[in-house]
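A single protein chain has been omitted from the complex, and every remaining protein chain is retained in its original position.
Chains: A and B, in written order; residue numbering restarts at 1 for each.
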Amino acid sequence: MEYEVVIGLETHVQLKTRTKMFCGCGTAFGATPNTHVCPVCLGYPGALPTLNGQAIRLTVMAGLMLGCDIAERSRFDRKNYFYPDSAKNYQITQNGAPLCLGGHVDLPGGRRIRLNHIHLEEDVGKLTHRPGCSGVDFNRGGLPLMEIVSEPDLRSPDEAIAYLTALREMMVYAGVSDCNLEEGNMRSDVNVSLRPKGQEAYGVKVEIKNMNTFSGIHAALEYEIARQTQALGQGRAIVQETRRWDPDLGETFTMRTKENAEDYRYFPEPDLPPVILTQAQIDAWANDLPEAPAARRERMMRDYGIPEYDAGVLSADRALADFFEAAAKRSGNGKLTSNWVMAEVLALTAREGTHVKDSALTPEALGDLLRLLDAKTINGPTAKALLPELFARGGDPAAIVKERGLAQVADAGAIEPLVEAALADNPKVVADYRAGKQAALGFLVGQVMKRSKGKASPQLVQQLLRDKLA
Amino acid sequence: MAGFDIDRVALLARLRLTEEERARFGGQLETIVAYVDRIAGLELDGLDATLHGHDAGAPLRADEPVPGLPLEAVLGNAPARIDDEIRMPRVVE
Partner (left out) sequence: MDDIKTLTLAGALEGLRAKRFSSVELTRALLDAMLPSQRDIHAFVTIDAEGALAQAAEADRRRAAGEDAPLLGAPIAMKDNMGVAGQPCTASSRILEGYVSPYDATVAARLRAAGAVFLGRTNMDEFALGSTTQTSGFGPTENPVARGCIPGGSSGGSAAAVGGGLALAALGTDTGGSIRQPASHCGIVGVKPTYGLVSRYGIVACASSLDQVGPMTKTVEDAALLMDAISGHDPMDATSLAVPPTRLARLWGEPLADRPLAGMTLGLPKEYFGDGLDPEVRALTEAAARRAEALGAALREVSLPHSDYGIPTYYICMTAELSANLARFDGVRYGARVPAEDVLGQYLETRARGLGAEAKRRILLGTFVLSSGYYDAYYNRAQKVRTLIRRDFEAAYAACDLLLAPVTPEPAWPLGVYQDDPIRNYLSDVLTVGANLAGCCALSLPSGRTAAGKPVGLQLLGPGLGEPALFRAARALELR
């Protein structure tokens, strides 16, 4: 029997806020344990939660990016369960009336994955396991998490990863989250089931909890699909359960079955009145939204005449796209600017391990440099030689060119003597070229450029050499 | 009152009851549940629930950090510590 894979994801995204969801504690990663804590996030007697307005705003912005309906009235609930990483032994979450309803994520291939809702909740503390005991650090307890719940619309592990990639791109783009996977900013619970091809009813689903790397999610899904396919093939039933992925062993293991499921006793959080948003407030936040990456990609292709690949790379990084657009407007040549950003600038940032926004290179300087190049005031090698300097120290390209006399020489009369001299000094190379060795021409061009101190127009040099050697 | 499973409820609430408490509370709770059951007969269709002490919405707080508790205060109140963490018996997942 052939089976269809059905996958749904519940993705926890840590919001980019300065303070926790329900208290004023800081959110920095990697601090000394239990130093970003207060009576509220430690669940001390008498402490009460207050709502972080920025967390509400960011979630609404995420919802708007994803096409959700924003609830003008939403509510928080208590989810009751005892665990040492939970400071109150209940988690404040949104169960009955979440902030964002519906929505969708469009995959690059054009498939639309529907969302069920997005809700807000607080993170729990961190347990460390030691010989003979465990330790609890509550720094992470109370960090704001947005849980994005998809419909079971995904049909393969690859699609699940494409979905997460698109989601991550948009959240980083909108400044909603850093989505730093190593810091656990984006963690997913995966629901997966199989059903016979053509059947409408869903099969029995298995949930795999709390995974933070895309490769791990892919591998866990592959493993789980194979496990379920084998079981069904052997006529065994799938048990509804929660499983845990062990990345070292590459297997999933049963955590708890449905019969042992917790009774969370959700009820409305009496310490937090409902969140009431006016349409005017939602509209104001909508105005803060950046252009969605996909829309920006399309527009940049149109506005700057650049290829889809370039537009895709540039639009995936909001700061890079901003840099490119500013530089392209300055240079007046979108295609040239795109080539330079994609090749030269990204090579430099990769080599220096930095982002262009953190370098000394301003988009205006790059635009000016490329304008000089485009106008043939300087040649390509000169421009390339200047870029690392602008990247490291900044500066005004026009002033530098003028000060150092770097403007290219495009006067045949001035270059001809240099060509003659190069030919006279390299008889062997000349002979090679005449014997059909085309590469010899490049060497001769180099020799002339050197004699011009790099300022000659390489095209003119090449043309003159060809003429002389013809 | 059908369904008052005191053992299940006590485990959910993480309360270990002695045999004596189990019997005494079990009986008392059945009486109490039977008493509060008098709301069962009311016609409540279409009524909104009152979930809070008043009708106002929640104020939104500015996202500005404020100092929390010093580490020594946190660990000083904890019944047991290990390094800078609160010590617990080994948690098995």
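By definition in this document, a contact is a pair of C-beta atoms (placed from the backbone, for glycine too) under 8 Å apart; a residue touches a chain by one contact, two chains touch by 3 or more.
The shown structure was predicted, so the numbers you read here are calculated from the model rather than taken from an experiment.
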Exercise. So that we can see where the missing chain sits, which residues of chain A does it touch?
Worked result: 39, 42-51, 78, 80, 82, 84, 87-90, 136, 138, 263, 265, 267, 270-273
For this session: Mind listing the chain B residues that contact the chain we can't see here?
Result: 3-4, 6, 8-10, 12-18, 21, 24-25, 28-29, 31-33, 35-40, 42, 44, 47-54, 56, 58-59, 61, 69, 73-74, 76-80, 86, 88-92
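Note that only the chains that are shown with their structure count from here on.
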For this session: Please work out the Cα centroid separation of chain A and chain B, and write it as a whole number of Å.
Result: 40
Seminar exercise, completed: So, in the complex, the side of chain B touching chain A is made of residues 12, 14, 49, 51-54, 56-66, 68-69, 71, 74-75, 82-91, 93
Problem set entry | Touching residues on chain A, where the partner in the complex is chain B | 17-19, 23-26, 32-39, 41-42, 50-56, 75, 80, 82, 84, 89, 127-130, 132-138, 244, 255, 263, 265, 268, 270, 272-276
